[in-house]
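The chains shown are only part of the set, and none of them has been moved.
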Amino acid sequence: MIGSTISWLLAQEPTLQELQDQINDLSAKQVLDSTVLGEFYYFFTVAILWLAHVGFMAYEGGASRRKNVMSTAMKNILTIAVVTPTFYYFGWYIYTCFGQGLIPYGPGETAFGGFQGGFCATGWPWSDNLGPNFGDHITGVFWAIFLLFSWTTASILSGAIIERVRLSAFLILGTILGSVIWILDASWGWSPYGFLPLRWGFHDTIASLVVHGVAGAFALGVLVNLGPRIGKYTADGLARSFRGHNTHLTLMGLLLIFVGFYGFYAGCLAISSLTFPGWYNIYFSPATLSSITYAITIGFAGGFTGGYFASRGDPFWTLSGGLAGVISVSAGADVYAPSLVWLISISGGAIVVYAGNFIEQKLRIDDAVGAVAVHGVAGFYGPLAVGLFASGYPTGLNNVPVTLQGQLMGMLIFLPLGFFGGYIPAWILKQFNLLRVPPEVELEGLDLAEYGVDFYPEFERATEQIVLPTGETVDAEPVLLEAFRGART
Amino acid sequence: MIGSTISWLLAQEPTLQELQDQINDLSAKQVLDSTVLGEFYYFFTVAILWLAHVGFMAYEGGASRRKNVMSTAMKNILTIAVVTPTFYYFGWYIYTCFGQGLIPYGPGETAFGGFQGGFCATGWPWSDNLGPNFGDHITGVFWAIFLLFSWTTASILSGAIIERVRLSAFLILGTILGSVIWILDASWGWSPYGFLPLRWGFHDTIASLVVHGVAGAFALGVLVNLGPRIGKYTADGLARSFRGHNTHLTLMGLLLIFVGFYGFYAGCLAISSLTFPGWYNIYFSPATLSSITYAITIGFAGGFTGGYFASRGDPFWTLSGGLAGVISVSAGADVYAPSLVWLISISGGAIVVYAGNFIEQKLRIDDAVGAVAVHGVAGFYGPLAVGLFASGYPTGLNNVPVTLQGQLMGMLIFLPLGFFGGYIPAWILKQFNLLRVPPEVELEGLDLAEYGVDFYPEFERATEQIVLPTGETVDAEPVLLEAFRGART
């Protein structure tokens, strides 16, 4: 229509200025169109990533015992209720202003050619960017992706501590992780203005460490204080196993998390459709969406393979291996060749099985879904692999080459940040007896205490069972009662 | 490639006309590219919104008693079978031609500068637009979004009336709601050519009232005729509670509905990537996708919070609160600041809990999933909030400012349209004894009557239970049998 109007207008020969005006108009439209494309892109990224949160709820609920299903699921719902406003009111500000460490940049200050200062000014909740604004098409959708990453970190913690944590304690810890700790680490190591990429060439493109690793370390810090579920360990420290009440739904949840991961991957790229090559990683180094598609898809395949063999075919660990495989390759997903992805993800899927057993049996830490292994260990393995396999790749605004030292630097900074970020508030909650439900409640089931009912009212209940360290499955009641007496005294 | 060909062709200096031709070519391609972007956008919106229908099936099935799970689920499937062709053959025509009231505009007629007449001509099922057509990239995908909204309205009704409605009666009522009533209200109040925005500045951007409110009112009109499930009320009119057979799956269904809501939100904007600001609301007032992202995401968070506190932590109502929260802010999602969204959604999430209790206990209307409260009450609260908090905002082709009166006008028109739209056909069906299954069937369970089997053949069945008005949970059988005898006499 525009074309035909123009040709009618210009039956006579155009002037130079008329042509220039038309070109300016086309150029302005091109910029708007590209902006709308980016806005659309991030919005759907959010929708896909939401599926991971459907998945977390199905997965954790299925992995809990029947007596705890609803208490487990409610954690996932209320994560959204508490992390969303806190991330809006201060989490986003932390991301925009803390890139240089623990001192925020004020809106008027500048660093790195003014970038950081300008970015910082956009992070206050009363900023024009954090609300309806015809001139800003990106902040809202981009903020939403970061928010969903925040939910993700809290959900990683959530699974590890089910069946004995107080709901209120989880909500406090999840808020600290989702709206402070992870977003602080992101401003350091997962932002174009963070000191780790700018000075050390730290490279963690799809957030292996800054999301998964740190959340896993945080969960470890909490678990040390929280302690194992009643009956998890024998008097000799050997591990018993609880059995999830619906493994089929747990697998379905994991598969939904995998779909959500495509949103996670997409959300880690900056789209810029008018500047070659059209995409950037979070450090503003060039990238393409097409190449990370190999990484995520082959990463799942390799991870299943590694998990399957390392666990000798256990369904839960085979699927968790897929998660670990992808997390293992995420840090370098923009630079790896597919065959390298396959090998790293196989190894990552296998490593977390061994790590999970080590944590459960040697460290005697009761992580209900293996989150410390799957997210934490694979999350730290990710950037290490980049240091080993992609050294020299120039990263970030300063084009600092990736080095093993730089990657280790990031790991060394984020391990204590994550661990003590979880350890300290959990320790404080524990001192006030606010961390864990009373042992009577844990024994009866949290649902009975909280809601007074069983949530499968028309399904006859079979006696709860427990797997002994010998592999034998027995009635749980006498075992738990004995352990309960031990816990009380 | 095009660029390099051009530069080769033009090693010698171009003429003005050659430049003009190139500009015309670029401009035409820009228009096509923008059109394809829009087509793509709506297509994925449909896919995301489909997830809500997966969710409705999981949610309603889980909320039913075990004896009714398949009869409940089949309603959701067959909704698609009946609403789709009827919406194709006359629903879309109603949308395009009834904007001025109850008299359609013929294709040749014009109103409002010719817009309405031209739009009307595109709505006949034999129109070029309703079929493959290389020149029309938008009607197919846009029609599909409206269709999925139609399914949504029928699904809102579906949940309220489970466990005793006849399948055939539901399909008739769902068709009336999905292919007539709601789309008629949309042509009045949710179209650039509707009389409500054009004359009254009525503003309901993401369809709080025109989808949810009207469907809730329709459901209320049906429920009044349908009556409560056997055993729902004591002889004194106190409410007993039935218990869904799988609340975990109900929550999972609700979460999928929430994901689908991102498609719902996206589908309520008109994309126009070459005209500032790139997006319009359904009234052709400027908007951005980025800003409604705050509204939907914070709306869930606030709604969970309101629902949680008002219901004192009940899982079903906490999640339903999230739905209510979003519906409460949908009408003004394009204009609200995020903090306002949070406050309105908290209040909306809380209000529907009280409303749900009022409907159940005072009005003695047995709405199995609280649809009248969640969709109806929040759906009417949405445009009211716009009148209270966003008065003066210019809306629609005529830029009529939002007023409280205008919003009330819309509510006053849509309340009887929805309510009697449901009441009258349900009353007629009732006269012919076609509305409700026989009490014997209801008591035994619809699945046994329809399919002759229980759908969990390998799970031992526990006795059905019922919660008395005192809160005590007892065996349902004697209670239901007594009520059944009452129902028969």
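Residue numbering begins at 1 within each chain, and the chains themselves are lettered A and B in the order written.
Following the convention adopted for this analysis, a residue touches a chain if its C-beta (ideal position, glycine included) is under 8 Å from a C-beta of that chain, and two chains touch if they have at least 3 such contacts.
Worth saying up front: this structure is predicted, and the values here are computed from it rather than measured.
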| item | value |
| --- | --- |
| Full count of same-sequence chains in the assembly - 2 placed in this view | 3 |
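Here is the rule we use: only the chains that are shown with their structure count from here on.
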| item | value |
| --- | --- |
| Turning angle required so that subunit A lies on subunit B, C-alpha fit (0 to 180°, nearest 5) | 120 |
| Distance between the centres, which are taken as Cα means, of subunit B and subunit A, whole angstrom | 32 |
| Contact footprint of subunit A on subunit B as seen in their complex | 16-17, 19-20, 23-24, 26-28, 30-31, 33-34, 37, 41, 44, 48, 51, 65-66, 243, 245-248, 251-252, 255-256, 258-259, 262-263, 266, 271, 273-279, 286-294, 297-298, 300-302, 304-305, 308, 313-315, 318-319, 322, 334-339, 342, 456, 459-465, 473 |
| In the complex, subunit A residues that touch subunit B | 1-3, 6-7, 10, 13-16, 19, 22-23, 26, 29-30, 32-33, 35-37, 39-40, 43-44, 46-47, 50-51, 53-54, 57-58, 61-62, 69-70, 73-74, 77-78, 80-85, 88, 125, 130-141, 143-144, 147, 246, 249, 450-451, 453, 455-461 |
